[in-house]
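Here the complex is missing one protein chain, while the rest keep their positions.
Chain IDs A and B follow the sequence of writing; residue 1 opens each chain.
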Amino acid sequence: MSAAATVIQLAGIVLAPLLPGSIQSMKARLQGRHGASLLQPYRTLMRLWGKSAVDPEGTGPVYRIAPALVAACMLAAVAIVPIAGRAGALGLGDDALVLIGVLALSRFALAMAAWDTGNAFALMACARDLMIAVFGEALLVLAMLLVALPAHGTDLATMSSAAAGTQIWNGPAHWCGALAFALVILVETGRQPIDNPDTHLELTMIHEGPLLEYGGRDLALLTWAGAARHWVFIVLGAELYLPHPAGFAAGLLTLTASVAVLCCALAVAESAQAKMRILRVPALLGVGCAIAIAGAGMWIGGVGV
Amino acid sequence: MNGILVTCMLALALAIIVVRRRFVGIALLAAQALALGIIAIDLAGGRSEDFLVASLLLLSKAVVLPLLLYLLIRRTPEARPVAAAASPMVRLLGAGAVALCAVLLIPPLGIGDAHTEHTSVALVLVGITIVIARRPILFQLLGLIVAENGLSLLAVSVPGGLSYVVEFGALFDLALIVTVAAAFAQRIHSDLGTGDTELLRGLRD
Partner (left out) sequence: MPLLAWAALAGVATLACGSILAATDRLRSGLMVQAAAMALLGVAGVAVLAGGQTIGAPFHSTVGLAFGLDPLSGLFLALLSFTAIPTLLFARDYLPGRPHAPAVGALTGVFLLSLAGVLAARDVVSFLVFWELMTLVPAAAILLAGRDREARSAVYAYIAITHLGGAGVWIALLALAHHGGIGDPAAMASAGTGAQTLVAVAALIGFGTKAGFIPLHSWLPRAHPVAPAHLSALMSGMMLKVALYGLIRVEFDWLGTTPRWLGLALLAVGLCSCLGGVLWALVQRDLKRLLAYSSIENVGIVALALGASLLFSGAGDRTWADIAFAAALLQITNHAVFKTLLFLGAGALDRATGSMDLDHLGGLLRRMPWTGGAFLVGGMAIAGLPPLNGFASEWLVLQSLVHVVIREPLGIALAGALALGGLAATAALALLCFAQMLGLTLLGVPRTQRCAQACDPPVGMRAAMAALALMCVALGLAPGLLLPTLAGLAPGAGAPVAALGAGLHVPGSGSYPTLGLALAIAALTGVLASARGKRRAAPSASWACGQPFVPALRWSSESFTKPLRLVLESILRPRRTIEVTHAGGMVQSVSYEGEVHSLLDRALYEPTVRTGLRAAALARRTQSGNVRTYAAYLLGLVMALLVLAQTGILG
């Protein structure tokens, strides 16, 4: 528990939109365009906040509460993720499995909103999202398991401390975990080759589908929630699966650098690949699960440690 | 003398397997029962109870039952002779083989003398063979009665005699079975026109 970590977690609420903004900006450069600036998401959020909205016919309280619930869940998730090996003092603990549960709640809320509107595109996108999540959640839990093994627990702060230093990179287990978590980041942030975040075709949307009917402040909340998802998974990846020192100050500096590196890597990975056929995605995630289980086996068997 | 009579009973049973006419079969059965009765009276010695039982046995099996069966065949005339399952020689040989096996295989029961024991068991098995080997219903009934005769022979040759309650019970059972079987035989005859049990196969689905 650390006050500084708490302050940075709260700052994360404001800093989250920077991450997708920087990824979009880098992608534009790589594609030879000038592109929007890093702060474009903030401008979008402010514009949306000032707009009015139209509710679809036949919707009820579920449709109206869903964006608030999604945003509340992502706020709780941001409060659970520790910063540089120190947990925040916001009273929500820092357990990896609780984090996964909270993310599941946000997915459920969007699914309920999609059913309430009855919009075929929203439901199609939701169905695909939940189908990918079946394999994605197994992969996420197994990737977390690989870091829980050295830490002897699912406490995220302890996991970060146990993964510090260079010793843990001697054996193949942690490399397997890094590979698996890279796939997890792609799945959860909805980036290529799993999903195309820039698409405007309703038939190809996966993460944007349920957002089709929303406008105004609801859409602002949901856009922020998407950015918060980027924050949660990129910060987790940086402090669990990239090399970092044990101390807080040094860890914080390394964290900033790692986050920047991960954003660049995401931009490059997205520009280098096309979208994968959706029915092939579970096979890819299954391979990731197999790698994670192999890594766990190698850790327990003491290979290379 | 008893030994001769006992062997006579077995010979009469083997004869029932080969005869063709029902009347002759009933007569053979009556003779067999007569022999059984004489043996029973002989073995009864001086005991009055056993004497009573023996005489009843004689009466019912040698007189009453054959009379009942004679009445039955009078009421169920056969138009043609029933085709036999196998030729008489084969039947005789088969029954002889069964009797021989019985004599060879049966372990000593320790009830009476060995000759009577073997013959009674052979009679039971020959009775079952009669049921298997003959097609007309009446002969199957005769086979059953022959088997029961074998059991009665065993019962009367037990030293000290058998309780008359048991004997009466067995007689009553036999009477019941024969009555019911006779009723069925009459029914089958009226339905099928003949007592050939092979035709009963058609009743199975």
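Criterion: a contact is a pair of C-beta atoms (placed from the backbone, for glycine too) under 8 Å apart; a residue touches a chain by one contact, two chains touch by 3 or more.
Fair warning: this is a prediction, and the values are worked out from it, not measured in the lab.
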item	value
Among A:212, A:246 or A:287, the residue in touch with the chain that has been omitted	A:212
Which residue of A:18, A:84, A:148 or A:235 touches the chain not shown here	A:148
Absent-chain contact - pick from A:127, A:253 or A:268	A:127
Contact residue for the chain not shown (choose from A:112, A:246 or A:287)	A:112
Among A:221, A:236, A:252 or A:267, the residue in touch with the chain that has been omitted	A:221
Chain not shown, touching residues in chain B	85, 98, 101-102, 105-107, 125, 128-129, 131-133, 135, 140, 197-198, 200-201, 203-204
Hidden partner interface residues of chain A, rising order	52-60, 62, 64-65, 67-69, 71-73, 75-76, 79, 87, 90-98, 100-102, 104-105, 107-108, 111-112, 114-121, 123-124, 126-128, 130-131, 133-138, 140-142, 145, 148-149, 152-158, 202, 212-213, 216-218, 221, 278-279, 282, 289, 292-293, 296-297, 300-301
